[in-house]
Every structure is written in C-alpha cells, then in structure tokens.
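Got a structure for you, questions after.
Omission of a single protein chain aside, the complex is shown with its protein chains in their original locations.
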Amino acid sequence: MDFPILLTILLAPLVASLVLMFIPKEENILIKSISAAGMFVSLALSLYAYFTYNQDIGGLQFVFGHDMPWISDLGVTFFLAVDGISLPMLLLTNLIGFSAIFASWNINNRPKEFFILLLMLIAGVMGTFIAHDLFIFLLFYEVVVIPIYILVIIWGSSKRVTKEYAGMKLTMYLLIGSGFLLVGVIALFVKTTAIAGHPDMSFTGMAMAAQQLGEFDQIWLFALMLFGFGSLISMWPFHSWSPDGYAGAPTAVSMIHAGVLKKIGGYGLIKIAVYMLPLGASFFAPYMAVLGVIGVAYAAMGAMAQKDLKYVVGYSSVSHMGYVILAVACLNVIGINGAVANMFAHGVMAALFFSMIGFIYEKTHTRWIPDMGGLARQTPRLAVGFMLAAMASLGLPGLVSFVPEFTIFIASFDVYGGVAVIGIAGIIITALYVLRAGANTLFGPPRPEYDHLEDIKGPEMVPLVVLGTVLVVGGCLPSLLFDMINSGVVPLHAAISDALQLGGKL
Amino acid sequence: MPADMFVLTLPFDPSALTLEMLMAVLATLVLIMGIIVPKGSRHGLGWVSLLGILGILAVAVSLWGEKRELLNGMYLLDNYALFWKITFMTAAALVILGCMRFIDNMGNQAEYYSLTLFATLGMMVMASAGDFITFYLGLELMTLSFVILVCFRKTDAKSVEAGIKYLLLAGMSSAVLLYGLTLIYGLTGSITILEIGRIIAMQPLSPALVLAVVLVIAGLGFKISAVPFHMWSPDVYEGAPTPVTAYLAVGSKAASFAIIMRLFISGLPGIWENWAMVMAILAAVTIIVGNLVAIPQTNIKRMLAYSSIAQAGYILVGLVTATEAGIKGVMFYAFLYVFATMAAFVVVAYYYNVAGSDELKDYAGLAQRSPLLAAVMLVALLSMAGIPPLAGFAGKFYLFKTIVDGYLWLVFVGLIMSMVSVYYYLRVALVMYRDDPVDATPISVSSPVAVTLVFATIATLVIGICPGPLSEIVNGAAHTFFLH
Amino acid sequence: MYVEFAMQHAWLVPLLPALAFVAIVFLTRPWQKLSAILAVGSMALSCVIATLAAYGIFTNHEYAEKPLVYATRWFSLGLAGMPDLQIDVGVQLDPVSAMMLVMVSFISTFIFLYSMGYMNGEDGYSVFFSYLSLFGASMLLLTLSSNLLQMFVGWELVGLCSYLLIGFYTHKISAREAAKKAFVTCRIADFGLLLGLLSLQIVFGTLNLTELGEKISHFEDYTNFGILTMIAVLVFMGPIAKSGQFPLHVWLPDAMEGPTPVSALIHAATMVVAGVYLVGRTMFLFHEVESAMLLVAVTGAFTALFAATIALTQREIKKILAYSTVSQLGYMMLALGVGSLTAGMFHMWTHAFFKALMFLGAGSVLVALHHKADVWDMGGLVKKMPITAWTFVIGGLAIAGIPPFAGFWSKDEILVATLAEGHYVLFAMAAFTAFLTAFYMWRLIFLAFFGKENPANHPKESPWTMTVPLIVLAVGAIGAGWLGTPWHNVWAEWIYFGHPHHAAANYGAMLLSVVLAVAGIGLAYTMYLKDTEKVKAKAMAEQYSTAYRVLVNKYYIDELYLWFNHALVDGAAKIFYLFDIYIVDSIVNGIGAFAKVSGEGLRVFQTGRLQNYVLIFFIGVLVVAVLMAFVGPSNAVPVLGGVK
Amino acid sequence: METSIYSVIAFYALAITILGNAALVVFARNIVHSVLFLAITFISMAGLFLLLDADFIAAIQVLVYAGAVCIMVVFGIMLIQRPDMKDTNLFNTQLIAGTGVVALVFALCAILAGRTAWTDLVATQAVPENTIQVIGALLMSKYVIPFEVVAILLLVALIGAIVIARDESSAIAVDEGVKANAHD
Partner (left out) sequence: MLTISLTHYVVLSALLFSIGLFGVITKRNAVAVLICIEIMLNAVNINLVAFSKYITPMDFTGQIFSLFVITVAAAEVGIGLAIIIAIYRNKLSVNLDDFDWLKW
C-alpha cells in the first residue's frame, strides 16, 4: 500500500493535540509551536496531494481503507479518499487551520486547552472532507460542534449577545439541523439497504442504490438533508446563528467556522444530497434558488445595518453562502463548479477577514466601526490584509472569488433568469457595506488613541501571507482551482443527469 | 399426577447456573468477611468484590456460545442472557472500582458490597428468567437490594426519603405488575414465557389480556422509568448515594429491559400490533419529557436522572418493531449506556467527596482543577446525547434504523430531542469549562477512579469510533434470542 | 525584428508595470526614489514596446480588417473536449487597441514622471507609485484584452486603482467618501455590464471579441431579437458609470479628491475613457441594435451639455476640469452613438493629451498655491509660472476647438458625423456645448492665470519633472489632431467600424464650431478679464439666482443620491436587520424558550409527594389502557404507524 | 365452577368480610385499628384460599401475614408512634382525585377482566387433595431456582432491615446481630 497520505493529514493535528495534553500548561511557546508543526505537516501534505492529484484520471484518489471493514453490519468502511471536489476543501481546511494557529498566537489565557480544542476541531473538519463513507462523514460532521462550543464560551467575547448565548445558539442550531439530517441519513440507509440487498454506506455505493429510489422518497429525504446542510451553510431562514455565533467566537473559531465548517454544508449538499437524491434535488432546486437569492439579498441588507465588524462579515458570509445555494440549485456543471469554487474562495476570504478583525480587536479592544478610523496609517499591514479580504468579498477580479462568482452568475442567470438577477444585484450591496466597513475602519483621520498600536508582525503575519497569497494566486490562475474541481464535478453531474433522465426529469 | 414425576422428568443441569452460584457465593463471602475483618481494613472488601466480579466476568465470557434451557424453559442460558449478565457485571465492576472512597466514607462496606452483588445476582436471574416466578423473584431481589442501598446513608434525610419513596412505589408497582402477570397466567394457564407466546398466538385477543398488558407495561415501565411511570426516579436518584444511583440507573434499567424484551417479544408477539404502538408512544413521551424537564435542573444528579429517563425512552425505541435488529439495538445501547452513565456518576461521586455538593453551580472551574474529571464528564454526557464519535451516536443509529419504516415520526422525535438534550449537557460543560474555580487547588484523582474513568471514556470512544466488533457480538447475542 | 518581437510579446506591456507593482510592494518600498524610478522605467519600457507593436500594426493594413489575436485558456468547465464554459485570456492587437495602447502608455509615462515631482515629500510615496503601476498594468490589460471577461477584469482593476488613488489621502474623510462613491457608483453600473456579459456568454457561448463579432453579425434569431437590445443596453450600463455619463457621472467630480496626477491620468486621460473604449470594442453589438445606438448617442449628447452647464459655475479648478471631462466624454459617446467609431476614438485620443495637460497644469498650480483650489482666489499666475500658464492656455485652445489645436479636429469630426447621420437635435446640443466649453474653460484660464495677482499667493514655477511633461503634452495637444484632418484623414483609414468612411470636409460645420469657440472665449474675456471687478458675472448670478443655485449645486443630483442612499438603502437595511433580530431570531429563541418553559411546566408535576406519583402512575395506566383497548391497532391512528 | 350452595354462601361471606375489613383498614383513623382490620382481612383471605382448595397457602397466609406481618407492623408502629394513637391514620389532600382515579382503575379492571370469557378457559380437572406434598416436591424440583432466589432475598431483607434500622449509636450491638444472622 502507498503511503497513507490522507490518514496522515488527518492524524497530524490529532497527534499534535495528544502531545499537547502532556505538555505543562505554562509552556506557552512550545504549545503553539507544536500546534503549528502539526498543522504544517498537514498543510504540506495536502498541498502535495493537491498538486499530485491526477486530474486526467479524476475520480477518487489517495484511497485509504476502502477495503477495511469498519462496521460490517452497516456496510461501513473506513473509506478515506478525495476527488476534485473534496481536495480543494481539504486544502482550504489546512490553509485556514494553519493560519488560525497563528491568528491565535497571542492567546495567553489557558493556551493549552485552546490549542488542543482547536486542533481537534480542525481535524474534525478535515475528516468530513476526506471521508468517503456516510457514517464516517457523520462521525466527523458533528464532532466539530463541541470543541467550538467550548472555545466560544471560554475565549469568546460578549457584545450584542453574550458569548454563552452565541455559543449555545450556534451549537443548538447546528445540532438540531444535524438531527434532521440524521433522520434523513438513517432513512436513506434503510432504504438503500433494501434496494441494494446489502448495507453499503460508501458514497458511491449508497448513491447507486439511492438514485433508484422513487421520487417521493427522494423528495422528503432531500428535504431533510436540505434542512440539515442548509442550516450548516446558513441558508436563509436558518441563518440567524451565523452572525451572532461569529461575533461571539474567538478569532480562530470564526475563521474556521466561516472558512470551512460552513462549507461542510455546501459540500454535503453537493456530494451527498444532490448526488444521492437527484430527483429530490431537481424538485427542490427552484426553492433552493429562491432561498439562496433571498439569502444573498437579505443578508447583504442585514450587513449594511451593522456597526460591529464581525457582524458585517457574519452577515456577509450568509450572503455569500446564498450564492453557493443558488449555484447548487442550478444542478449543472457550471453551477456546481461555481458552488465549490465559491466555497473555497469565500473560505479563504472570510478567514482572512476574521483574522484581521481579530487582530484589530486584539489591539484596539473594539470592533465597533464608529470607534475606529484611520488605522491604515497606524497599522498598514493590517490594512492591507483587511482590504484584500474586503476586495475579495466584493468579488474583485484578480482575487480568488471573482471567477467563482462569475461562473455562479452564468449558471444561475441561465437557469433561473430573473430570480438570479436579484442575487447578482447582491454585488452592489456587498460593495456598499464592505467598502463602508473597510473605509470607516481603515481610512479617515487617524485616532490618537491608536497611535501606539503595533502593526502585525512575525507570526501574526502568517494568516495574511498564506491566505493573501492564495487569494491572489487563485484569482490570477483560476484554472489551478477550476481544473481540479471540474475533474470532480463532471463525473458527479454525469451521474445525476443519468439518474434524472431515468426518473423522467430533465 | 404423583409429585415425584416432576422431579424425574424435568431436565436440570446445575452447571448452567454457574454464574449465579458464583455470584451468590461471592456476595455471601463478602458479607462474612465483613464480619471477620476488623473495621479499619474493610476497605479491602471492595477489591475482593471487584476481583470476584472480574473472575465471574471471565467465566461468563468463557461461557459465550452456550445455549441451555433449564426446566422446560423456566431458565434460559443463551448469548442473550450472557450478554446482559456481562453488562451488569461490567457496570458493577465499574461502580465498585470507581466509588470505593465514597463507600469507605459511608461505612458498612461489607453490607454495601454484598448488597450490590446481590442486586447483580437479581439482575442475572432476570436476564435468564424464562418464567414469571423466576423473573419476579429476580426482580424483587434486585429491587429490595436497591431499596436498602438507596437509604444506605440513613443519617441523611434525603437518602432515607429516597428509600421510602422507592420502597413504597416499587412495592406498588410490583403489585401492578403481578396483577398483570397473574392475568396472563390465568389466560394461558402457563407462566413460562415461551409457552405463553405459543398459546397467545393462537388465542383471540381477550379484554383481560389487554388489561394484563397494560398493567405489565406500567409495572415494568416503572422499572425502566418510562414516562408517566417515571416519577420516582428523579427523587430516588437524587437522594440515593451516588454510586447507588449509578448502579440503579444502569443495572436496574438494563435488567428490566432484558426481561421486557423476553416478555414482550418472546411472550407476546401474537399481539405485537397492540403493544407496539403503545411502546412507540411511551418512548416518544419519555424522550420528550425526560429531556425537557432535565433542562431546568440545577442539581447534577437530578439532571442525570432526567437524562436517564430520556435514555430509557431511546432504548424503548428498539422494542417497537420486535425484530432482531431492534433487540440488537437495545442491547448495544444498553451496553454503551453503562460506560457513559458510570463515567458521569463516578465523576459526580468523586467530586462529591471533594466539594461536598452535587449542585451544578459548584462544578465551576472543574476543568481547571482536574481536566480529567471534566473531560470524562463531558464525554459521558455527550455520549448520552449521541454526539459522534462517541458511542451514543452509533447506538442511536442502530436503534432508530429499525423504526424508519412505519414509525418515522418517532425517529424525528428521538433525534431532535437528543439534540435538545445537548442543551443541558452543555450547560454542565459551560460551568466546568468557562468559569474559574472558587478554590483553585488541583484535585488529585486517585488511581482506581482514574482507571475507571479512563476505561469508561476509552470504551465510549472506541465503541463510538469503531462499533463494528461490539456490533458483531451483539448481533450474535440477539440472534440467539429467537432460537428457543 | 523588434517590431515583430513587440507584436508577439505585447502581453509584456501590461506585465511590466504589474511587475513593477509587485517589486515596489515587496522589495523597494523603503526606497522612495527607487520605487518611483521603477514605476516610471517600467512604464517607459512598456511605452516603447507598445509603440513598436503599434508601428507593426499601422504598417500592415491587413490588421485593420483582421486583428492579431493570440490567446490561451484561462479556465474552462465541463468536459475537456467540449467545455460548458471556457474563458480565454489573450491579446488582441488591431488599430484601435494599438492606438489606445500607445496613448495610455505614453501619457502614463509622462504622468508618472510628473508625479515624481508632484508627490515629493508626501507620505506613502512608494505606495503611490505602486498604485500607479498597478493602474497602468490594469489599464493596459483592459486595452489589450481579447476577451470581454478579461476586459472586465481590467475594468474592475482600474476601478480598484481609482478607488485606492482617490482615497490616497487616507486621513481625509472627503477623500475616503469620494473613493467609496466612485467605487460604488461604478459597481452599480458594472452590475449591468456583468449581466450583459453573462447574457452574451449564455446566448453566444463565448466572450472572445472576435468570435462574438462573428456570431453577432450572423445572429438571425429574429424572434429573439429583443435579447440583443437588452444585452446592448446592459453592456452600455458599464460605460455610463465608468465614463461618467448621466446619471452616474456623480463620482467623477468627487474623484478629484485624489492627487492631481491621478486626476490627470485616471480621471481624464485613460480610465474614464475605458467606457468609450468598451463601447467601441463592442460596436459589433451596438451596431446591430438601432435603439441602443440612439441611447448611446442621446446619453452622450445630453451628458455633454449637462456637464458643461454645471462647469459654468464651479469654482474649484479641478472640479471645473472634471465637469469638462464629463462633458467631453459625452462627446465621445455621442460620436459612437451616431456610429462613428472613428470620431469617438479620435476625440478620445486628442482629449487625452489636452485634458492630461490641463490637469497637470492645474496640479502645478495647486502645488504652487499649497492646494488652494478656488479659481477666484488665483489670478495673474502667468507671471510667476509661465510654463504652466502657457501650456495651460494651449490646452484651453485645444479644448475650445480653435484650429489647429488638437481638439478642433476631433470635435469637428464628431459634429460632422452627427450631422451626417441626420441627428440635428443632437448636433445642436453638441454645438451649444462647444460654446459653453470654450466659455467655462476660458473663464478658468482668465481667472486663474491672468488678471490681478492675489497678494496672498506666493507661487513658484514647478520643477522640471513637472514641467517637462507639461511641455510634452502641450506638443501633443497641438499636434495630436493633425492625424485626422479632413483633408488627409490618416486616422479614419485605420480606425473605423465596418468600412472606413472618408467624410468630406464640411466647412460650414468647421466654421460654426470656430465661431462658437471664439464667441465663448470672447464672452469669457468680457466677463472675467476685461471686467476686472467681475460685476457682470455677479449680476448674472443674482439675476438668475435660481438657475445659478441649481447649477452650483449640480442639479442636486448628489443630494438626491445621498437621500436615496440614506433614506432608502440604509433604511431598508435597518428594516431587514430589525426583521432579522426581532422576527427571525425571535422565532428561533422562541422555540428555545418554549422548550425551557415546557421543561419548567412539566417539572411542576414532580411535587416530591410520593402519593402524587402514584396518582400519576395510575393516570398513566388509564391512558395506556385507553390507548390499547379503545384505540387498538385495527383503528389506530395511521400517523402513528405500526405496520410490520 | 362452584355450585355447592355452601361454597356460594362462604364465598360471599368471605368476600364481604375481606372487602369490608380492607375498607376499614383504609378508613380507620387509628393506625393500630387499621392493622387489626388488616389481620382480619388476612385471615378471611385464608378462608377464601381454603375455599379454593389451597390449604397450604391458607396456612401460610395465616402464619406469615396474619402472624408475622401484622405483628411486625404493630411493632413498627409502637417503635415510632407517640403513645396517643388517635388520628394517626388520616387521609391526605388527594382524597377526591384519588377516589376518581381509583374508581376508574376499578372500572377498567372490572370491565376488562370481568368481561373476559374465563369459563372457556377453565380446566375440567379438580385440584389434587394432597397439596402440601406436591407443592413441596415442586418447590424442590421445578421451582428450585426461584426457591433459592427467594432464600437469598430473605437474607437480603434481613441484612437490609438491620442495616437500616440499626441505630448508629448502638452499632456494636447490631454488629453482633449481623453476625448471629449471617450464620443462618
């Protein structure tokens, strides 16, 4: 067998967190270094995987454990594999995870626990993206919720809402969502087992059986999954945890949550819900599109009314996820490509945003926009990072989010016409609030009380450098990203369009 | 018919009773040793009991695969019964190992340990019982042992109050149960469960049978604390000494489930349609009420009591379809439930020794005083909530997958409420992790407790992440259920 | 050989400034002079390459018919063989782009040079040059694009640079707001443009200019012809903002908050004409749609007139120039709208020189006067700053349309083209605008450079880095128009749409425009130079006070937008937000609260009294019994299930 | 099916005694009286058992219930109750609700159990004369496991009663007691 690269990627942060448990809690720097080292291993390996993945062959690669029976009576195998859809997500997780470690470099309150939980969280997220078995996926899917809760209640901050409320809301929302999802998964499992004659929970195996389900079954199963994944991706109207949650969470958690965790929702929607239940998907597609568009416009308007930086970005991420849902609802190659790419793009951008906001908050002790101004003078590097993120957020060409948005627009405009136009109009509102937030924070007369602020430096620069590089490189060379995603989307789309034709749709 | 006819014709093989006999001997031995050993060194009795249980556990494991039927089905030894016995003994071993210090503080170790062992014996009898009398006596042996254990701290008003409540309510519920059983006996002329199953399948449904089933459901529902027969359990759980609560929550409930399945699935399959719906509704109500009332609790034991009510609701789900998969789900869940509950209660018991309180607010900052205790508590609670990758998740998966066809609404109720339950579990996490302790001195966890906790936690994790092996074992056990 | 190299490597033209940008940001930022030299040097090199490439184009006439295109895949989606979506990036060299390339790189080079002096001593000197380089790169990218999406990339990037440079004085709130306004205004328009591009991609399956041109001219789906109109209108939305057309012109005057070289480069010579360039590039689309053409023409003519009227009353030197820019851009649009790519591009070409010149001159003045911008506070500067003043005068003559200065020829071309198409009303508007232009521009010149000196000022002529560009551009402002004289119209041979058309010299129009220009200058002279106390001007302002107020306040359009923004957009945002936290969130919290309350409620049954429990136990027994006995399986509620 | 008129009379007489005394147990205001009525109930029950050809059970009923249990209860009462036994056995506040529920429960039991066609199930054989011998043999053969379990249960009850009731102040004395009992 080849070197189990995915397993190593998954285990590196876990091993690091295990090591941390035996480190005395006073060893501040050592703790952080070990965390960084663990994440570095993962990051390096996932970069290696990304660039050695054979796009011409496509399909599942770096397969691990597909022949390793895990729970034989449920047909579960410890199946780890990546394809063109999951690999970008894995890479994203590592990029953000690695940056998040450094964004938390200044945490000195109970750092040991913080980094243990953070690493567990990152590993959990990675697990969802590399699992190719629904059970294993679920295992990782919910495991992330609890570390987040603890991270929020200890290291979070209370503003409009208390961190306890924020953490609980976030957690409960996701859990209730996943409760519905779980119903769907269990029902799906039972029904596919009946069809296939034997249990098989690997994505491919399950999908083959599930696609033969009748339309009615597919529809209600899809509805459950849509609710579950939809609340994770903060689909309107199940979004309200998102701004409060991000506002309450510590920087690293906001980064990971907005950056990747949310994407599990979109990822699941594509790779599980749509893939397995194409008839259900085609039934719900128009509704999804409408919800997506509402999400875009509504959250963008919500963001306009915000004065707290984190709330701005929180609402903005809801708005951006609206695009993802809209794109998935197109159910065509361009749309799904755009959805995945947009998730990647938004992940990088949101993580950068949150890390910069985190630094601002750390230094100025406020996130209240009217209390700020002129920071570009005092902390120019911070301003660069902030502006990069802001520009990516409004979809500036040359940054990673432009092309994904463009593809989403093409797909949705083609399929949904007028409805999509409302969504596309979101770019105007986005520009408004992003610029307002950015400009009012960074520009204008510098405030004397912030004259003593130190610009970010040393380890604090890592998020900016890592994520900023990805923003620009991904923006200039979109094919780096799109060729990969496309190699995953094309077969997936072929599978669902076959199923749709059989089911008399399309 | 001359009486000696029975004696000659009945097959009786005492070796099938090895486990029970060993347990009885062990319990008596501990009792006697308690008299011989001077008061100061009775601490060792815990170890004697523990080693004894482990020995019996080993014997039980070695018996795996045996299949006997004593006295025309009055006593059944199969993998099903063995699995339950292993479950009870595991729980007993954990509670003994984890709570020795608590017991030492309470005094009367000999009586305590021997009663624990007698209770275990009662459960083992229940697991193997094939007829009403054996079942009833096993049940009463267990119940009475627990009654005594509940008011073991007789100087503590709460403990005694719990004791009287438990005694009276248990007595009342056994009367109800018995009433139901007698009616079944009257209708079938038999008290052997398997035979009853055969007879009832041939009879039309008579009104008395309905009444009997209702009363049996009520009587056994009391034992598993299914709503609305659950009222005793929060009070008793709160008042009883914590190790007793732990064992009560696990053992008593598991044994009752063992017999419920025998009774309903082997004995009353003919009227499955009648009771399945009731079971489904009971399960739903139990899940809902248990979880909702747990939310406002401030005493951690009481909260755990309500949560264990909810857990009973989940386990009931497996009963609804009366299939092998359902039985398997129940057994699987009960087994993992042992570890989660034991871990949680051992933490509570241990912390009680340190802080002298079971109030939730006094758990503030536990994570900083003892990361182990806090982490174990959290893992245990989350396992009960069914958060992956902990065992509870796999357990719920097995349970709920049986009822997808036909009782989808119950799947919804169960899974959504299990997510609601996270709300109050996380409040514990909140207090333990967020707050700073009033007294920051670290708590040193003694090694037996640490072993218990780590073992239970690892078991919870392993079953959750890799439920395969356990699942196979349980499959085997559930399979033998229908072979009689 | 060099020419061949330059043509094949035209992509170097945008790349070099881009590299300079990267180098300045990451390497040379601490060394200011080095950064500046890097920026200027790279742009100069680009200019050389651009010139060589243009030489290659303009010496081979087949490029006028068939552009030189080389492109590569940027990204594609779908199967490798027949992608669902493929976007190429590449270079399209034809006379139009070559001309634009030369113009942009040439003017950029000199404005960069000018900036070295102008920005001396400012904070963020290096950063400024990095922005300039980025701008140069983006603008050149836009110019060279072979694909509309690529063009859009450049389009947005120049917008970004514009944003950054307008807001360069970050400490000024007005700069910050102006920058934001510029970006957002353009963004609104880009929304339309983007929709247009999407429609093009969806309908025609490509965004490559050449392919599109091919497909659109053969587009025969007449049942669906409305779609072309829609696309054309949508695409035109982009230029409306970018090129400051009514009603989205509002950002352009405010953009003068940026440093003056920026105003000259971006908001006069290059970026703002990108809109014109885009329309020119997509003429194949507009050409197919009569109504869209008319829309372009009317918009252009109206904007020209409208902006000119506002310019009449403005007092700040750069604001006047800005409105003049808007007005001139209107001319260009008008030209395109009447179908004369030649005239539009020609005016763009000449305008670049004289407007850049005037802005740089204004910058020179501002430096000398320490950024005192009101022309009424100036006066007599010609004595202290002769180079600045006289080059400015050249610019003034050019814009007013006095032969043989550059503006005359291009403006004449537009007027002729309008007349030739039979748009008499538009012609009249354009002609009247010419008069107004001459008036307000010379009003500026007379007030600022001639007349009484203001004793409060102590002006001093600018350093050579600033004056050299002035002189060079002045030369351009004089000579740039000679390419397209009616008698020997080299311009029209190369830059045209469809077929080259040699409009014969229309002496009547020529005469009219000269007369109007002279009249305008004369009126300005009488009002602002001869009348030293400016009595007439003041009297007029009082006599027509309403009109004056409207003009001074720019027809209150900014106020309207501001109101719209605050009252409607912010108000709506507030409503959405309140809805979110009070309705959506309340539902969520309500569900949570319901759970809690029901927990509390159910708890009440747990009275602690043993016998209550017994009571409840038996009530339970009764309920179960009823369920079993009377609800039974045969008539059980089907919802509750129970089928094995 | 009992057709003899004597048995019918006996049944009704016993039934009335049993129910009447049971009711008196409940309604008596003095706990000692209640216990007395209880004893009568138990003894009448034994009569009923005789009627049902269960002489051994009847004997046990008298011995265990009427003898041991009632005495034990009286002892218990004497240990804890104040000398004045008036009003020691009152109703609580649930009287009305209790009455309602009990009435319903009775209705339920009576309707469901009473409406069953028991006669179809009745066997034709008679009960053997010699019950004690058969029961003894059965206890040692067929019911040997329950028999052993019940023995243990009694041991448990013994331990329990001692552990709980023992006064900690006189712990030594009780320790002796445990010793004595444990050797049984």
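When the chains are written out, they are named A, B, C and D in that same order, and each has its own residue count from 1.
FYI, a residue touches a chain if its C-beta (ideal position, glycine included) is under 8 Å from a C-beta of that chain, and two chains touch if they have at least 3 such contacts.
Note that the coordinates shown come from a computational prediction; the quantities given were computed from them, not determined experimentally.
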| item | value |
| --- | --- |
| Contact list for the unshown chain, restricted to visible chains | B, C, D |
| Residue in contact with the excluded chain [from B:L97, B:L137, B:V330 or B:I463] | B:L137 |
| Where the missing chain touches chain B, by residue | 1, 132-133, 136-137, 140, 144, 147-148, 151, 154-155, 157-158, 160-165, 167-168, 171-172, 174-176, 178-179, 182-183, 185-186, 189-191, 208, 234-236, 238-239, 296-297, 302 |
| Residues of chain D (touch criterion as defined above) contacting the omitted chain | 1-3, 5, 7-8, 11, 15, 18-19, 22-23, 25-26, 31, 34-35, 38, 41-42, 45, 48-49, 52-54, 56-57, 60-61, 64-65, 68-69, 72-73, 75-77, 79-81, 88-95, 97-99, 101-103, 105-106, 109-110, 113-114, 116, 118-119, 121-123, 125-128, 131, 134-135, 138-139, 143, 146, 150, 153-154, 156-158, 160-162, 164-165, 167 |
| Residues of chain C (touch criterion as defined above) contacting the omitted chain | 603-604, 606-611, 614-615, 618 |
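In this section, only the chains that are shown with their structure count from here on.
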| item | value |
| --- | --- |
| Contact-richer chain pair (by C-beta pairs counted) among B-C and A-C | A-C |
| Approximate Å spacing (C-alpha centroids) for the pair chain C, chain D | 101 |
| Distance between the centres, which are taken as Cα means, of chain D and chain A, whole angstrom | 69 |
| Chain C, residues touching no fewer than two other chains | 592, 612, 619, 621, 625, 629 |
| Multi-partner residues of chain D (each touching 2 or more other chains) | 108, 112 |
| Interchain contacts, given as pairs of chains that touch | A-B, A-C, B-C, B-D, C-D |
| Complex contact set, residues of chain A against chain C | 169, 172-173, 237, 239-241, 244, 298, 301-306, 332-334, 337, 374, 376-377, 391, 394, 396-398, 402-403, 406-407, 409-410, 413-414, 421, 424-425, 427-429, 431-432, 435-436, 439-440, 442-446, 478-479, 482-483, 486, 489-490 |
| Touching residues (chain side chain C, partner chain A) in the complex | 73-79, 84-85, 87, 149, 152-154, 156-157, 160, 163, 167, 170-173, 175-177, 179-180, 183-184, 187-188, 190-191, 194-195, 198-199, 201-202, 569-570, 572-574, 576-578, 580-581, 584-585, 588, 592 |
| Touching residues (chain side chain D, partner chain B) in the complex | 108-109, 111-113, 115-118, 121, 123, 128, 133-134, 136-138, 140-146, 148-150, 152-153, 155-157, 159-160, 163-164, 168, 175, 178-179, 182 |
